[in-house]
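Okay, so here's the structure we're looking at.
Shown here: the complex without one of its protein chains, the others still in place.
First chain written, first letter: the chains are A, B and C, and each begins at residue 1.
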Amino acid sequence: MSAQETVFAVAAAGIQVAVVVMGAPYLTGLMRQVRARMEGRAGAGVGQPVRDLRKLFHKEATRPEGTSVVFVAAPLVMLASAVFLAAVIPFVTTVAAVGGVSDLFAVVAVLLLGTVALALAGLDTGTAFGGIGASREVTIVALVEPTILLAIFALSVRVGSSDLADIVAGTLASPAHVLSPASLLAAVAFAVVIIAEAGRLPVDNPSTHLELTMVHEAMVLEYSGRDLAMVELAASMRLALLLGLGVNLFAPWGVATTLAPLALLLGIVMLIVKVALVGVALAVLEVFMAKLRLFRVPELLAGSLLFALLAVAASYFLA
Amino acid sequence: MTLVDVGLALVAGGALAGALVIALIPRHVRPLISGLVTAGVGVGGVLAGVGGLSGAAWTRVAPGLLPLGEARLSVDALSGVFLLLVGAVAIAAGIYGIGYTADAPHHENPAGSRTTQATVPLFVASMLFVPAAASVTTLLVVWELMALTSLVLVLTEHRLRPSVRDAGLWYGGMTHAGLVAIMTGLVVFAADAGGETFEALRAGAADLSPAMRSTVFVLVLIGFGAKAGLVPLHVWLPRAHPEAPSHVSALMSAAMVALGIYGLIRVGFDLLGGGPRWWGLLVLTIGAVSALFGVLQASVATDLKRLLAYSTTENVGLMAIGIGAAGVFAADGNRALAGVLMAAALLHALNHAAFKTVLFLGAGSVLRATGLRDLDALGGLVRRMPLTTALFGIGALGAAALPPGNGFVSEWVLLQGLIHSVSEGVAASPVVAVSIPVAVGVVALTAGLGVATFVKAFGVGFLAQPRSTAAATAIESPMPMRVGMGVAAASCAVLAVAPALVGGSLDRVLNVLPEVRDTAPLADSAVTLRLAGIQGSMSPLLITVGLVLSAVLVAVVVRRLAGSAPRRVVGVWANGGPERNSRQELTATSFAEPLTRVFDDVLRPEHDIDVTPYAESAYLIESVTFRQRVPDRLEAAMYPPLLATVESWGRWSRRLANGRVHRYLAYGFIGLLVALIVVAVTS
Amino acid sequence: MLRLLRTMRRVGRIAVPAPPSPDVSSQDSPTAEPLPWSGSLQIRHVDAGSCNGCEIEIGAAFGPVYDAERYGARLVPSPRHADALLVTGPVTRNMADPLRITYEATPAPKRVIALGDCARNCGAFAGAYGVEGPVSDIIPVDVEVPGCPPSPEAIVDALRGLTGR
Partner (left out) sequence: MSAAVSTQLLDVISGAILLTAVLTLWRRDLAAIIRLLAIQGVLIAGLALLLGINEHNTELYLAALGVLILKAIVLPTILRRVLADSGEVRETAPLVNVTSSLLAAAGLTLLAYVLSGPLVALAPSAATRALPVGIAVVLLGFFMLVTRRRALSQVIGFLLLDNGITTTAFLATSGVPLVVELGVSLDVLLVVLVLQIVAARMRMAFGSTDLDGLSGLRD
């Protein structure tokens, strides 16, 4: 890779970060707006999360007495992991400045790092709700993990690699594979994973006010001001990242395989369009769902595990 | 004179002379000398290991040293990697022991006794000679020495707690059952191969009948599996590791357990030269069950050291998955994949040694500072013991297999090896096609539960508010303990960001095992970990750098955007309630409650609820006591029937021993006659 | 699901059209200035001893018809996330301290809305033995919304005065 190409690739990564950071709050706003419209409301507008964030960044930050550096560092870790992933996942182009960072296992593990940081912060406050949230979050994480890795397994069989860039490029090269049973089953499994990891219905209700039903919200009850802004931004970025990951794994059309400016532009537009479409679809589906009892969630996850396992089996036997 | 000579001479000489000196010197200088001697023996091990890894084969024979024959030592790269591992753990544990075994101002530390202090270097030395042994007799002698010295160390605190005696009994029983299995297996092997040196075994292995080879393999699997703590022979781990002094726990859990893995690789792949596919599947299955069972028990454990012991079973299980899968693919002739998986197992052994040392030493610091192992009573240590907390955090990050921790690297290599078991268009055999996805699922669930386990251990044990006065008044450990932990944590960090550095060494190890080597499994590259033969690359260094850069970027942007006004310190929000009470916090038990319920069918926890009403009325409740115990279900299902059988045999055989000397002599005579008749008939 | 979808299509949008933005100066309280960085108002609701009449009206204000969320107001589960406290009811003895604690827990800049006659001047409960006093006795109040209970329109107007939308 020539020096110029490296510069371009770095710039492309920068563009991805900018698109995800700027776009994520609007995605959250869009999903809330869709939900509001379906409920017959007027809705606060797509830009409401941006207004919320802008305000939160300028509010006073507080720190409960008796908390340690973990409490302060957790939002930073969470946001940094999201920013890192926005740079390395091939959203816009499959050409990367450096190799060895976009392996799907590593991507999932870095995502998990953010979750763990927040869970530790929830425990660090020493409140009952923070602890409950952390406890539930790691339980869900532990049960989601097998599904994720098996889905990755199923996807990687096709191209013989678990590197995201390879998978995306492989799907671009032979689009018919998307309709294979293995791919479809993996897509279903992955959808459940995205819902569980992003804390959406029916696993977690992002707009609940009732502490006893919270998972993600319970861990952030103590945050305020810029710390809360970072957590909220990171949470919307994670949703955007997961949705972007999902669409690029199963419908990568539009992702540039070169660094040509026009291809990059198309990549950006397609990314925004695709993620927005999936986001709207998710929001519409959520209107029809109620939150599952926490102890029914394992059933959902066992089901998704089954799909992932079948996907792997199908990729072995029907290949 | 090579590096190995120097190293092993240092080990043997240092340990013997050191033990003698320690036995003679007064109590107050013993911790320092014992620690230094142990660390010195460890340095010897590291030197010998580096020498072994550099590739040149090294053999020494000392005829007549052992009663039945010669002592034969030989160091190759496979020995080297385990010498390095044991030596490095010993250095950290030795330095740590200087502080840990020192007497507290007002009471005597049982770990400071003459026996214990003199035994530690001997234990380390006997461990170091296990990978260097090159004949059956030598191996069995040092193996037994290792078992005896560790048993003495486990029993250190037997005057304080009766549970120590119980643990010692279990450990002694299991380790000797294991020894019998290894001895039977190797002696049978040696008898058929026509020689007891490893060279003779290697040469004779090919001529053994398949049934004989399999018998030998199963026997050594039982023996080494018992030492490695594989299910169902794991029962001694959660007893002995918590009860031993913590630096000994670290030595046992990080180093000695790895020697079980060493034995399995040495006999299975080197001496026997690999075997049929079902060997691999057997090891893979045992490994998967161990990993899952271990992590499940760890995720609901509340005793910090018991949790770490179960986590050892988990990690050994992961290593066994790698070894088993390597065996399966080696039997199928896919040596590139087998090489990657074997490299994954070895790398995980190194990583596990590094983070488990940190964790056990950290648990020891907590134990010394608070007298507590119970996570339900800990908490808030981050303010009282900041450095210990930070170092424990590094270890926990590694054990949770999260980037940028070191455990993540080896689990990644393991997963890569497993998922490349099939490529498009190549139909795999059904057994592989079923067992490998299940193995991936097990590794994944293990990783997930591992995260839950170590979030609990770190979050409940070290963060939040203290849950007892002992935890609230803890003080940071003395300097040597912090240095010991620091050494281990530093090796965690190095392994985490630059695992590619050990790629060359691992390749030389695989050279010893031609069955599982095609090309160098981890291509040499300083920055990125590239797997040979399969498409897979990951750069822990770049990921770490990327994360740090992102964090800096985020911090700078947030500072520009929001300013850097200090956070107002406020009371904890307790829903309008007046103040926080540490009784509102989640304990380890309540933290693991959702998991306990999800895995209710497997764990079957036992609950006790006592409701105490006021004397005035049965309806007014004064207090509610809730106790939960999660017994080891495998142990409960398998061992009592076994022990009952053994006991009934014992009762029966007492009839044979009625105290008459004549009868005893007659037994000897009959035995001799039978032996003679057997010899006469068979020859 | 299909049935629900049909209902949705039949009902369509039920939110009433947004009335023109209220004139801030016409509010009862002179201190009711919008927060800086307006357009977003997170509210923590504190029931300091209300008869739950006001709560029903708050529910209505945030329901689909009046849809207070469209002006950027949102109820949140923790005072740490809040910009404003929405206090209802006369402050009872048991709720006086929690109210103070909640106020303390809210990060600056913050506003307090006393909702309903009880919160303003103890209403029908004035002088009752369990009542500590109106909200303004306990914490500084910025906006008062009269009524027993206040109508959803009045609540929405008060919130709009703070969000500036």
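By our rule, a residue touches a chain if its C-beta (ideal position, glycine included) is under 8 Å from a C-beta of that chain, and two chains touch if they have at least 3 such contacts.
Just so you know, these numbers come straight off a predicted model, no measurement behind them.
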item: Which displayed chains the hidden chain touches across the whole complex; value: A, B
item: Full-complex contact with the absent chain, from B:145, B:438, B:553 or B:638; value: B:438
item: Among A:27, A:255 or A:313, residue touching the chain not depicted; value: A:313
item: Among A:3, A:179 or A:212, residue touching the chain not depicted; value: A:179
item: Touch residues of chain B, complete complex, unshown partner; value: 429-431, 433-434, 437-438, 598, 601
item: Chain A, residues in touch with the chain not shown (by the definition above); value: 176, 179-181, 184-185, 298-299, 302-303, 305-307, 309-310, 313-314, 316-318
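The working rule: only the chains that are shown with their structure count from here on.
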item: Furthest chain, CA centroid comparison against chain B; value: C
item: Where chain B and chain C are represented by their mean Cα positions, the distance between them in whole Å; value: 59
item: For chain A paired with chain B, centre-to-centre distance based on mean C-alpha positions, whole Å; value: 35
item: Residues of chain B touching at least two other chains; value: 568, 570-571, 573
item: Where chain A touches two or more other chains, by residue; value: 58, 60-62, 211, 221-222, 225
item: In the complex, chain A residues that touch chain C; value: 36-45, 48, 51-52, 54-55, 58-62, 208-211, 214, 217, 221-225, 228, 287-288
item: Residue ranges of chain C touching chain B (in the complex, touch as defined); value: 46, 78-80, 95, 97-99, 101-102, 104-105, 107
item: In the complex with chain A, residue positions of chain B that touch it; value: 299, 379-380, 382-383, 400-403, 408, 412, 415-416, 418-420, 422-425, 427-428, 433-434, 437-438, 440-441, 443-445, 447-449, 451-452, 455-456, 458-460, 463-465, 527-530, 534-539, 542-543, 546-547, 549-551, 553-555, 558, 561-562, 565, 567-575, 580, 582, 584-586, 590-595, 597-598
